[in-house]
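In this view, the complex is presented without one of its protein chains, the others remaining in place.
Labels for the chains are A and B, by order of writing; each one numbers its residues from 1.
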Amino acid sequence: MDLLELRDISKFYGNVKALQNIDLTVKQGEWLAIMGPSGSGKTTMMNIIGCMDKPSNGSVVLEGTDISKENAKNLTNIRRDKIGLIFQQFHLITYLTALENVMAAQYYHSMPDEKEALEALERVGLRDRARHLPSQLSGGEQQRVCIARALINYPMLILADEPTGNLDEMNEGIVLDIFKQLHRDGSTIVVVTHDPEVAEGTQRTVVLEHGRISRITQNENK
Amino acid sequence: MYFRMITSSLIRRRSRMIVALLAVAIGATILSGLVTIYYDIPRQMGQEFRSYGANLILVPSGDDTVLGYDVAERVKTFIAKDDAVGIAPYRYGTIKVNEQPLMAAGTDINEVKRTSPYWFITGQWPEADKEALIGQEVADLIRLSPGSRFTATGTDGGGNSFSRDFVVSGIVQTGGTEEAFIFMSLSDYGDMMGNSGGIDVVECSISASQTALDDIVSQISENIENVTPRLVKRVTESEGSVLSKLQALVYLVTVVVLLLTMICVATTMMAVVTERRKEIGLKKALGAANKSIVMEFLGEGLLLGAFGGLLGVALGFMFAQTVSMNVFSRPISFQSFLIPATLIISVAITGLACLIPVRNATDVDPAIVLRGE
Partner (left out) sequence: MFLRMVKGALFRQKGKMLMIAFTIALGASLATAMLNVMLDVGDKVNQELKTYGANITVMPKGASLLDDLYGIEEGSGVSDQYLRESELGNIKTIFWAFNIVDFTPYLNTKARLNSRNDEVELVGTWFSHYLNLPTGESLNTGMINMKSWWDVSGEWLTDQDENFVMVGSLVAGRNNIQVGDSITIDIGGQTKELTVKGIFDAGGDEDEQIYAPLRVAQEFTARPGLISRIEVSALTTPDNELSRRAAQNIKSLSIKEYEIWYCTAYVSSICYQIEEAVTDSVAKAVRQVAESEGAILEKTQLLMLLITILSLVGSALGISNLVTASVMERSREIGLLKAIGAHDGAISGLVLVEILVTAVVGGISGYFAGLGFAQIIGRSVFGAVIDIKPMVIPIVAVLVSLVTLAGSVPSIRLLLKLRPAEVLHGR
């Protein structure tokens, strides 16, 4: 079943064409990588998939509904209910503990539940670090908190922007293992990256160049 | 969770929040301090103006040439206890010293100290019996100095002659008619002249506004027979005009200082909040509605405003008290309405100052905020 469908979308920033005529379908349970050099439109595409931006042309269909014409408020609601975001810079709220950062996502979604938040941290192996502030955590740990936060509301789509870009090799491994586990559990994951190693683990790799899809590779081993 | 987020933000971002709290507290201190002073100025300055001496005098009216001995006590019932600075009765009569005719005045020395604080005394005020305070002119005329003795002679009300010895306790200079008098206690005066007459004049120094004085005047003339109360215009009118100027001065200064301080507080708060645009973007990316972001910042602002305001009330009162003790050597009266007023104003200003930048920030696209490092 198709979870997300991009139909002929384009995005212009003034005269700059960030994306041109993109068609892409993401299936339920799929693990997809978007690759490309800097300036190829990766970020713009991620913003559009993550409901943080709207395309200039074309439509975005999420679970059969066209969301490309929704206003900012509705987009916020869709993002809150259906999408889990993971950032390269982690973007944790500095004055909240790991646990509270996870709970903040619950709070904006519905009701904070400390037990559930603790379980989410346990899944990423951080139960004993739950009461630490982001400044007391290593980069890998912060990224794991970020993942726990993305997962807490059971999103349909997990969208990760360079999730390993700021991590060393060991932490990169840990994070990728978590993604693999999520994939095994049936989550739909879109990873934006320019690290071939990350892309290798996915089912399909979409390569962007100058705002167009230049190549789609199926990774046979999956 | 809401409360937890707000308090965490306030406690864990300590240095920034101290900056903001300090800003609010400064504003609140200036607010409560200046307003307390502004309210207390008329009272405090009014007390100072009493150094101009009596502003109400009582003279006999009708057929009587003197007032009863109890007139001072009766007048007191029409004046609020704290307002009556001094009420000095005077009896006047002629005595002779070295065969020179001179005016003697019998009065309540302790009250005179209060009604005429401007008297410049060389030597001391009379304390014991048979001590007299003499005017500079008298001292020059009969060559007396503090400590020297003189004999007063004359005839009393009954026509009997008397002779009494006095010690000069001090010499008074005023630049006015008082310099030609010999002042002594009422009992010494009565001992010489007898007590058949009465009080000639009562000088009252009352700390009150013009309207309150007018009120006292009409009450006295209605309720005490044969007494004409007269306001000393030179003192009352001038006091009114100068005092109103002073109050206007403090009022304007207060308004200007408050205005500038409040804007200062607002800009600081705005700077503190603007800094957190990234956080706002992140919360939006996490799916927070604009409303809940606004609510969070507002909550922080209100909490800050309340704490800062509370701190400011205390500091402001301490400041006003310091000013009052230094300037007037009197404690200041605390205006209890200032507690809620200061709190409300500081909460309102911080809230408002938070809202403007938060509103701007919530309009921002989360994607741009997150990416635009």
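The rule is simple: contacts are C-beta pairs under 8 Å (C-beta built on N, C-alpha and C of every residue); 3 or more make two chains touch, one makes a residue touch a chain.
Since this is a predicted model, take the numbers as computed values, not measurements.
Contact with the chain not shown here comes from a single listed residue; of B:Tyr39, B:Tyr52, B:Phe78 or B:Phe166, that residue is B:Tyr52. Within the set B:Ala152, B:Val265, B:Ile345 or B:Val358, the residue that contacts the chain not displayed is B:Val265. Within the full complex, the residue among B:Thr29, B:Ser185, B:Thr342 or B:Thr362 touching the omitted chain is B:Thr29. For the chain missing from the display, the contacting residue among B:Ile11, B:Ala80 or B:Val327 is B:Val327, taking the whole complex into account. Against the chain not displayed here, chain B makes contact via residues 15-16, 19-20, 22-23, 26-27, 29-30, 33-34, 37, 41, 45, 48-49, 51-53, 92, 94, 100-101, 103, 116-120, 122, 137, 141, 173-177, 179-180, 230-238, 241-242, 245-246, 248-250, 252-253, 256-257, 260-261, 263-265, 267-268, 270-272, 274-275, 319, 322-323, 326-328, 373.
What we mean here is this: only the chains that are shown with their structure count from here on.
Residues 43, 47, 50, 52-53, 73, 76-77, 79-81, 85, 87, 89, 91, 93-97, 100, 103-109, 112, 133, 149 of chain A touch chain B in their complex. Residues 1-2, 4-5, 8-9, 11-13, 278-279, 282-290, 292, 365-367, 370-371, 373 of chain B touch chain A in their complex.
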